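Of the protein chains in this complex, all but one are displayed in their positions.
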Amino acid sequence: MGLKHVTTVEQLADKKLLSTLMARAAELQAMPLHEYPKPLQDLTICTLFFEPSTRTRLSFETAIQNLGGHLISVENAGTSSSGVKGETLEDTIKTINCYADGIVIRHPEVGSAEEAAKVSDVPIINAGDGAGLHPTQGLLDLYTIQKSKGKIDGLKVAMVGDLLNSRCVHSLVELLALYKIELFLLAPPELKIPESYLKLLKKEGITYHEYEKWEDVIGKVDMLYMTRVQKERFKFIEDYRAIKDSYILTLDLVKQMKKDAIIMSPLPRVNEIEFSIDSDPRAIYFQEVRNGLYARMALLEHIFAN
Amino acid sequence: MGLKHVTTVEQLADKKLLSTLMARAAELQAMPLHEYPKPLQDLTICTLFFEPSTRTRLSFETAIQNLGGHLISVENAGTSSSGVKGETLEDTIKTINCYADGIVIRHPEVGSAEEAAKVSDVPIINAGDGAGLHPTQGLLDLYTIQKSKGKIDGLKVAMVGDLLNSRCVHSLVELLALYKIELFLLAPPELKIPESYLKLLKKEGITYHEYEKWEDVIGKVDMLYMTRVQKERFKFIEDYRAIKDSYILTLDLVKQMKKDAIIMSPLPRVNEIEFSIDSDPRAIYFQEVRNGLYARMALLEHIFAN
Partner (left out) sequence: MGLKHVTTVEQLADKKLLSTLMARAAELQAMPLHEYPKPLQDLTICTLFFEPSTRTRLSFETAIQNLGGHLISVENAGTSSSGVKGETLEDTIKTINCYADGIVIRHPEVGSAEEAAKVSDVPIINAGDGAGLHPTQGLLDLYTIQKSKGKIDGLKVAMVGDLLNSRCVHSLVELLALYKIELFLLAPPELKIPESYLKLLKKEGITYHEYEKWEDVIGKVDMLYMTRVQKERFKFIEDYRAIKDSYILTLDLVKQMKKDAIIMSPLPRVNEIEFSIDSDPRAIYFQEVRNGLYARMALLEHIFAN
């Protein structure tokens, strides 16, 4: 049985499904453009973004068109007519159901994609719901690890920065928990990963460590996942000032990493990864972006070819 | 002879033409996606929206692509470069004539679509001009009545709410006046339908009634067309407060309706139709949205296949 909606990471959290999707993403990535399958031929997909997001929207829109679909798009539904006039999300979704055969939604509120799926006859794909989840980011990150390291089991993986709020971290951790990994969680006290994720890790028997200092992590891991520590997350500005430079990845830190480690990031970057690191072959965050295109194509094909 | 521009409802107000368009819409609606005709193949259509409108824009954009056309789009021309730099509508239209084979325009000013048509060599389709007209909404509403009730002649039709300002009401009334209907106009004194429409109804020999209370209408009609009463339309806030809940369609009211009546609305809805009504089979406003796609496809085909 194939997927219909992809609103939570849980719907993807199946090793056989993930393995199928990652294998297919790799096939698509190796394929000449003109050989792409066209499972979306004659179909219309709507990208419905209540907050603008260049990266994720363009990734989906390229994937949709590569697979033969027509595109209708709302770049910023938050300021659009229906939004302004006070229409509920449910009514917006029921309306777009009348035009589109699938909806890719980004929305600032946690749970909004699931709300959308409840009233939608066509597949809903969650492209980020506030501080909630970002399932396709989790998928593309997992695919990136598999593709770069050739495996997931056995890896030592570090998550760095704002582990409290990052939906990308939460989505990836939930998928990684299916594999035999060791997890290093590097964050300031204010931004530690929520307890619910620690519970999940325990339940799945994953060894994890919570640290605050680079020295406990940097030389040990096979993968480093960088997120940004934002000032507005701190109650007291002094707390932020005290640690603000501690979670920036510098060239000096990279020198201490394993030779075959990889550095990942959901981007966009502000200053959390020094620009001089980009030319290091371990820095694969732009490959990660490209992998995302193929992971999303594989997912869309899976949903719509079923 | 086919239509070129569709800027006024008058251009559609021909029973033979309407009958042709509605029959074609029904054919398209019954057709598998891959059998759609492609009269717009190799053509470019511009959706030029000076105010954002998710619903109408996406409806046209789906229709255009279903018929094989390329799409260029301005989601919010009011804030775009040419608008900001002070270009006239005429110059904008003459410019887009250089790229597009047809223009779907929404503009906040009454008469703007007709102004556009005067300087346009390519078809102009009015997708709403302020408090003016919305001809394709009129067409899709008429098609919805025909499709749901199997006929238009002989029906008792109610228009409810802001009959003074609703371009959807005005557009539909102008088309309904061609048929043998009986019209129930339910509105507060401040928002009665303009005298010009009453004149039209008299001229066409349509029996109509103006009421202020549901009890005069609710049990008698075959179709109820709901629009919203907006606070900002009232001079005195007390006048608004006095009637504000009077023009909301409640479940209790629906219980008093004929068993085979239909409830329509141009949407978006704020609170003028209780959400619990949606599951009643008489509530067909989302079918109405879908019908709009096919009505617009039929109209575009008619214009561009000629």
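Some points to look at:
For clarity, chains are labelled A and B in written order, and residue numbers in each chain start from 1.
As a working rule, a residue touches a chain if its C-beta (ideal position, glycine included) is under 8 Å from a C-beta of that chain, and two chains touch if they have at least 3 such contacts.
Everything numeric in this text was worked out from a predicted model, so none of it was measured.
Among A:Gly150, A:Pro189, A:Gly205 or A:Pro268, only A:Pro268 touches the chain left out of the display. Considering the full assembly, A:Pro52 is the residue among A:Gly2, A:Pro52, A:Gly154 or A:Pro194 that touches the omitted chain. Between the chain not shown and the residues B:Leu43, B:Leu67 or B:Leu201, the one that touches is B:Leu43.
Contact with the undisplayed chain is limited, among B:Ile96, B:Leu201 or B:Val217, to B:Ile96. Chain B meets the missing chain through residues 41-44, 46, 70, 72, 74-75, 77, 79-87, 90-92, 94-100. In the full complex, chain A contacts the hidden chain through residues 33-34, 36, 51-55, 58-59, 61-62, 65-66, 75, 267-270, 286, 289-290, 292-293.
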